[in-house]
Every structure is written in C-alpha cells, then in structure tokens.
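Of the protein chains in this complex, all but one are displayed in their positions.
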Amino acid sequence: MWRDWIPFWRPGLSPQSGDVDLLFAGLLIASALVLGLLFFLLILFCVRYRAGNEIDRGHRTSKSWHWEVSWTAASFVCFLGLFVWGASVYFEMYKTPTDELVVFVVAKQWMWKTQHAGGQSEIDALHLPVKRPVRLVMASQDVIHSFFIPALRLKHDVVPGRYQDIEIEIDRPGHYHLFCAEYCGTEHSGMIGEIVAMDPADYSHWLTQQAPASPLADEGGALFRQLGCSGCHGNGSQVRAPPLEGLYGKPVPLSDGSTVIADDKYIRDSILLPRSQIVASYQPLMPSFEGKVTEDQLLRLVVYIKSLAGRPS
Amino acid sequence: MPEPPVFASQYVSIPHRDHSAELGMWVFIATEILLFGGLILAYFVYRHAFPQAFAEGSQHTDILIGTINTAVLLTSSFLVAWAVEIFSAATAKIVTWLLVGAACLGLAFIALKGIEYRKEYHEHLIPGIDFQLARPLANGVQLFFVFYLIATAIHAVHMLIGICLLLTLAIISRRAPTTRHHTALHSAALYWHFVDVVWIFLFALIYLPGRAAS
Amino acid sequence: MSEKNYLTTDYTLRSWLLTTDHKRIAILYFASLIFFFFIGGAAATAIRIELATPQADLVSSDIYNRLFTMHGIIMVWFFLIPSIPNTLGNFMVPLMIGARDLAFPRLNLMSWYIFMLGGCTALFAILAGGIDTGWTFYTPFSSLYSNSYVIVAAAGVFIAGFSSILTGLNFIVTIHRLRAPGLTWYRLPLFLWSLYATSVILVLATPVLAITLLLMATERFFGVGIFDPRIGGDPLLFQHLFWFYSHPAVYIMILPGMGVINELISCFSRKPVFGYKFVAWASLAIAGVGFLVWGHHMFVSGQSLIASLVFSFTSFIVAVPSAIKVFNWTATLHKGSLRFDAPMLYALAFIGLFTIGGLTGLFLACLAFDVHATDTYFVVAHFHYIMVGGMVTAYFGGLHYWWPKITGRLYSEYWARTAAILIFFGFNLTFFPQFILGAEGMPRRYHVYPPEFQVWNVLSSGGAVILAVAYLMPLVYLGYSAFFGARAPANPWNAPGLEWQTSSPPPEENFATQPVVTREPYQYNEAFEAEPQNA
C-alpha cells in the first residue's frame, strides 16, 4: 500500500482516516513539486548569476504582468483544488452520526470517563467493537478538552456547556492512543488513555465481564425521582408540566412560535436552562438545575428520558 | 493670532501639521471603533441566543436616566462643536465657558450613571457581586448585565478622559490661544464626538429592546 | 569625519531617556528586545531540554506549563511583534522617506515607555509565579480555573497593545504625510509598503485583543462573566475574538520581514524587485484578507460547518499574495549580479524557510488534515518555520544590512556568514523533526509523552542547543563591532535608497538638506554603479 511508503506515517484505521492519509500524501506531493521547482530555480540563479560569473545579463524581462498573472492563476487553481478536497473529506468525518451504538464520554481535569449504554463505565479507556459505527456523545465538566485518536486521524474539542457528538469506526482490533489535545491545565499531558478495539464477540464478552452496574437509564430513572422531576412530570402531579414519554426525537412547539426537535441538546438545555425554550401552552415554572446536577447525572437523565421515547404518553 | 515657532521640524507648514494631527485622530478613532466592536459582537451573539432574556434584561434598566443621559451627551457634543467653530483670540472667553459647560454636562452624565448603577445594585442586578434573579431567564439576563456593566463602564472611562481633556483645554486656551491650541481642541473634539456616537449605539442596544412587549 | 551624529550629540542618560529622536528610540527598542528575546529563548531552551526524554526530569508539569506560556507570550508580544517595526522600522522610516522624524515623535517615545511598562508587568507576572494558560488564554481555563497570575500577565499584554497601536498610527500618518518631494507611492521602497500594511493591522486588530483580554480578566476577577459556560456563555466566543486579533497578528509578524527581504534581494542582485506593483499590493492584500481567515484555528472546536468551510476557503485565498511574493523574489534573482554577503544569506534562507512554513500552513488550512494535525507538533513546526525561520531570519538579515548605517561601524563578514549558516542548520534540525512528530500525532503542550516519540524529540532538542549557540554569536561579533569595528562609509552596499544618502551614522536631523526624489526605486543599473555614491 502506498501509505506504507511514508516511513513515519502509520496507516490510519478507518475509511475516513484512509482519506485523510491520501489527502496528506497529495499535499506532500504538491509541496514537494513546488519546493522542488523553487529550490531548483534558486540554486540555478545563485550559481549562474553569481557576481563573478561572466554571463549574458542583457534582455532582462521588464514587463512582468503576464508572469504575475500566470503564477497567480496557477497557485489559485491549486489552492482551490486542495480546498475542495480537504472540505469534502471533512464533511465525511464530521457527518451526523448514526444512532446505532452510543457511548458517552465525560471529560474532566484530567481524565476521560466513558460510559456504555449498558452502564459499564471506564476511566481513561474505551472498549469498542470493530467495524461498527459508534456514536460518541461528549461533554466536559470543567474546561475545554479535546478527544484525539491519532490512529483514526480524528479529533474534536469537548467544550463545557454543550454536547458534542462524533462518529467513530475502527477497522482493525488493537490498542490505540487516546490523547487530550486541548491544553487543560497541569496534567494535560497525563490526560491520555487507551482505545481498545475488539472483535464483536470479544466485545460482547468484555461487556458482560464488567461490573454489572445498573444500566444508565435505570440510574437516570432513580435520579428523576430523587431530584424531584417526577413531582412535576409524573402522572397525577399538581403542577402542569409536559409529559416526557414519547418526547425524544419528536418536534416540540415552543411558546415563541418556533419548533425544535427534542434531541440530547434540547433535553440538556431544558434541564439546565429551562427558560430559554418554553414549551407552547406551558408556564415557565421549571427551576434550573444548573449547578445541581453533574455532567454524569445529566447524561443519565438524558438517557432515561430517551428511554421513555417508545412509551405512549 | 500670535504665532511662535510652533510646528516641529518634520513639518513644512502649520496646515501640514494640522492635517497630520487630524489624520492621526481618525486612525485613533478607527482603533476605538474596534475596541467597542468586540463588545458589540458579544452582545449580538448572546442576543441571538437569548432573545427573550435580553428583552427582559433591558426592561430592568432605567430608560428615563438613559434618555436624559443621551440628551445630555448630545448637548455637550454640540457645545464642543460650537467651541471649535468659533475658536479665535477674540472669543477665548466664550470658548472657555463652552468647554467648561460641556465638561459639566459630561460630569452630570457620570453622576446620573452612578445613580443608575446604585439602583441596579439595590435590585441585585450586578453579576459577580450580587446577582439574584429568581425569575425566569436568569442566565440570559445575567449575560445581558455583564455586557451592560462592562460596556457602560468602559464608556464612562472614555468620558472621564474626555472631561479631563476638555477642562485642560479650557484652562490653557483661556488666554493667547494659538493655532496649536486650535489643533488640540479639534482633536479633543473629535474624540468627544466619538464617545457620543458610541453612546448613541449603546443606548439603542441597552435601553430600547423589549419595551414594546410589556 | 568626526561630525556630530545622532549618537554623539549628547551622552547623558537623560538625553537617551527623554529623546524624541526616532533613531535613538529605535536603539532603546533594540536594547529592550534583545533582553526579551533572551528570556523567551531561555524558556525555549529549557522546554527543549526537558523534552529530550519522555519523562518529567527537569521540571514539574506546572513549571513546564509556565515555561511554554511565558515563551509564547514573551516571544510574540514582547519580541516578534515589535521586532522589525519598532527597531529597523523606527530607524528607517523617516530616513527612507527623506523626513526629519516621524509625524509624532513624542508619541513615539511614549510608545516605548508603554511598551516597557507592559514588559515589566509581564516580567512581574513571571517573577510572582508565572502563568500557565498558554499564549492563547483560552477560557474558561484562563478565566475560571487556572491557578496562576493570569490577570497580571494579561495586563502586561494589554498595555503593550497600546504601544503597538501608537506605533502603527505613527507610521500610517508619517508615510501618508511626510514623504519627500517627488517620492510618490510607487517610488516608495517596498519595506515601507509592508510596514504600512503592518500598521493597518496593528491599528485595527490590536483593540480587539485589548477588549478580549479585558473581558477575560473581568470574568476572572468577578468569578462570572461573559464567556462563563455556567450561565450560558459560550467559550467559543472568546476564541473568535482572540483569533480575530491573533490571526492578523501573525501577519504583523511576517509582513515587515517580507519588506526587509525586498531590500536585501534587490541590493544583492543589483536589480529592481521584479513586479514592484504586485509585491506592493500583495502586502496590502495580505493585511486585508488576513482579517477574514481567523476561524481556521477553530476547525475542531465545534464552530458550525459553514463557518469552517468559509474560513478554510479564505485561508487559501490569503496564501495567494504570499505566493506572488515568493515567485517575484525568485524572479528578481534572474539575470542579477548576485553577491552572497551575510544579509543575502539570510534573505535566501528566509525564502526557503518561509515557503516551507507557508506550505505547511496550507496543510493546516485543508480542513480534513487539520482535524488530525491541529494541536499537535505539526502546528508548532509550522509557525516556528514562519516566525523563527522567516521573521527572525529576516530581522537578522535586516540588522546586518543596516548595521553600518545604524552604528557607523562594519562587522566581521566571516563571523556573520558563519553564524548565518549555523543558524540555518540549527533551525532545521530543531524544527523539521517536529513536523514528523506532529504527523505521528504527538500533541503540543505535552510535558511527558509516550516513549515512541523520543527519537525525533532528541533530534529537535539537539538542534535547539545548536540554535541557541548560533543566536549568541551575533551578540558577540556585532557587539564587538559596535565599539571596535572599522568605520563604515555612508553607503557601503552602494545602494540607491534615501537612507544611504546621508552619513553613517546619520546626523540628528537626518539630512543636511531636504532630499528630492527623481528616480524610481531600486535603480541599480550600470549608470548608477558608475557614479560615485559618497558625494
């Protein structure tokens, strides 16, 4: 494979990372050509036109514009090509994730906490099955971090105050680096972990081996009662609050006339900033839970509300 | 006008010097526009994100003081422009009084602003020191007030600098005003008008939104 | 011979500290910048020594973080941004346009004092315990979490910003208003075009940095503020504001260098710069378009896809004028009569290193590749190639070129060439391996790293030591020449620029009589060479 020809560059491990490698090779070749031409000319001129050398210096090019126009145009066309190439691969990498298999990632100074839908959680490690697209839902507890897997040529910042999701897929089983790539304080360089890609069978086996924590949705349900959400949103409550069954993924009409889809971000915002989007025909009664729930708990609440999606309201 | 050798040797004439000074002042104003520009971007970003909260926050401000202050500032700008226009040895007295008047209006502006800050403090609307708003949209309102306080504080600092400039000029050009004083006054006036323009926009951004709703 | 010049008019300390002579102020800046360069360089050397092994052996992570932060802050704001404009620019602008001084000499002096105040504030922040946010001050780490002297350091940068603004303002007005009779825009040396473009950026971008730092410091001071995610604030807003300044600022850090290169290339190939007008307008184009590309620092931050797309596109556009310049410099060599004095060696090194840095900038502007490369050593290598390989090299080139004019003395050509070559090799050894590290995925700002990256790191650290020695050499031989060097003639390079028409060093009033310009710039033709130049 051509990728192996670049000595220091280990081949990427997913369809997109192959594309990035190809792009890198393209960029290298383009620059090698430009640099080759430039250095050739520089050396040629330096040797031929050195002061002591008797050589014809007459007939200098005085009109320059056709040269200018041609190299401007040539560079521009090259640049345009590179731009389009880079952008198309970018769109492929950051396309909207499918929802097949979801893993939650919480970043905090200075560790990665990952949680599988079944409730298994890990620290500074992430086990994944190979050849399956996995959606990572990431949140940060404190400052900006960045989730970086060099082998996949993939990276995304994790910014506090919002969810970020990306899709990853690994082709080959193995152990790969996970780095924090955004400077986040003292132990930034210690915020590293390991991605373990496994065959699906091994992965299922691994899942069952993990401490049988109660699944996230159940924990979320417990929190839902504990934090008093059910007092308003439960059946037969005194407060008129919208029922949350069947909510996830549906369009929600808001009091300002607009409509939003009830996705993770919307639910998160509803809990933290309930007044920013008021459901049509309801009063803005819900208190903010900002500062009262951690990112971990938020994740569980979101998962719980998601799990209500199938139920009739 | 009496004219000692007033222009430095890098210039060839008085107009040469004056035009250079004016050009310099305009470059400086361009700089100032971008200084406030950063704040304005922040404002629009959050107004886009929290439209209702910004409308609500605006209603917590005192539009009466805001409007009076705008009028005060416009008037003082007018006085300064007037002073620049009639500047000459013969009118030195009037010019002095015009400048003192403008500076006093500036001080009145600051005083009113202080009253407004005090009021907001008592209403617990100062983020970082005392912000309590149990009501809806608290977060967006808080962002609004962060913007409001920083923007008006920076504006007030500009005002204070301007007031000092005006008073200094009032004192030094009281007698024997020269073309140098005129140039200095002209530059100070440009600055003062610019501060006025900034306020015109701050007024529209801070006091006016959300009035119609209630 | 012993006429009074600007150095000998007066010897008291007072006459230096209260001078309004642009030449003396330039010297004041020289002295201050050397100081800051060595502090920044010492931090860099410490960083490199620490990174020679994968473990933490020299310093703790807290110290390491302070080291690279101070390195970045000092090098960017207290060395590279003022480097060429405030020293060579300050000295040469009035001379090159045939003026007595800058338009606002007292403002110029004030600018130096403000700069020193900012510098001392920053130094105080270091001495008090340092700052560990990275030179980018990203919130909410800087505003709410960092445990260091963020406000003090930010205040230092904030203050220094005003010095930048005043310098820019002064240059703009000077170039507009004080040109000698006959010196039309198209007769201006290209160095001045590039300083003009630089000044535009200084004036229009720096205030945004000021307000951004102010907002950040307020947030830190009050524990709540405009970027605070806990109340719905958006940390990305900080990044937008910061890069609105800092991307144009990288052009502040290269345009003056490009300007110097024009002077050097044409002088040492004895030819006018090829495509003068294109090069001139390319400077302004870089300054203008440079304001449209800042979002390329945020491709993985979570800004919208559309924004990424637009910023990537504009980043490619801004490379076009740079390409124009590189090609024009190369074409200038064609059919010239090339001499390889030390300044020319620097100029040639600049072209090569800048192009490598620029091309890798294109890699980063390429969206998909940036996702992998951002925040790795690839970026570190990219910007050192441009800032150190490009700008610092140009600075040294210009310094050697104008040294006889500034000090009235000649330096040792032998040592100058040796140093130039040593710098070139040390530089490449230091920073080329970092491209490879970055491509392999080593993140930047890492104090300890997985052992597989060690080989390239060791090479880089070795290079850094060579580089440090090489940078010390000019200090020695230039310093020696300033006091004991042979007297320089008025025009040692036989160049046509106005600055060479007056004696070396120039008298306090620059020119005995007001020069009048009748020629196009860079007229190194045979007729000119034949004329005796030191009349």
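Remarks
Should a chain be cited, it is by its letter among A, B and C, assigned in written order, with residues numbered from 1 in that chain.
We take it that a contact is a pair of C-beta atoms (placed from the backbone, for glycine too) under 8 Å apart; a residue touches a chain by one contact, two chains touch by 3 or more.
Definition applied: contacts and distances are computed from a predicted model.
Taking the options "Xylose transport system permease protein XylH", "Oxidase", "Dihydroorotate dehydrogenase" or "Methionine ABC transporter ATP-binding protein" in turn, only "Oxidase" matches the UniProt protein name of the chain that is not displayed.
The hidden chain, counted over the whole complex, makes contact with B, C. The chain omitted from view is touched by exactly one of B:29, B:112, B:156 or B:172, namely B:29. Which of B:86, B:111, B:129 or B:160 touches the hidden chain is settled by the complete complex: it is B:86. For subunit C, the list of residues touching the undisplayed chain reads 176, 200, 204, 208, 234, 236-237, 240-241, 244, 291-292, 294-295, 303-307, 310-311. For subunit B, the residues touching the chain absent from view are 22-23, 26-27, 29-34, 37-38, 40-41, 44-45, 48-49, 63, 67, 70-71, 74-75, 77-78, 80-82, 85-86, 88, 90-91, 94, 189-190, 193-194, 196-197, 200-201, 203-205, 207-209, 211-213.
Keep in mind that, in the parts below, only the chains that are shown with their structure count from here on.
Comparing chain pairs A-B and A-C by the number of C-beta pairs in contact, the larger count belongs to A-C. Centre to centre, using the average C-alpha position, subunit A and subunit C are separated by 35 Å. One simple way to say how far apart two chains are is to compare their mean CA positions; for subunit A and subunit B this gives 45 Å. With touch defined as above, residues shared between interfaces to two or more other chains in subunit C number as follows: 231-234.
Contacts with at least two other chains are made by residues 273, 276, 290 of subunit A.
Within the complex, the subunit A residues that touch subunit C are 8-10, 16, 19-20, 23-24, 27, 31, 34-35, 38-39, 41-42, 45-46, 49-51, 56-61, 64-65, 67-68, 71-72, 75-76, 79-80, 82-83, 85-94, 109, 142-144, 146, 148, 150-151, 153-157, 159-162, 164, 177, 179-190, 192, 273, 276, 290-291.
By the touch criterion given at the top, residues 49-53, 136-140 of subunit B touch subunit A in their complex.
Of all residues in subunit B, those touching subunit C in their complex are 8-11, 16, 19-20, 23-24, 27-28, 30-32, 34-39, 41-42, 45-46, 49-50, 127-129, 131, 139-140, 142-143, 146-147, 150, 154.
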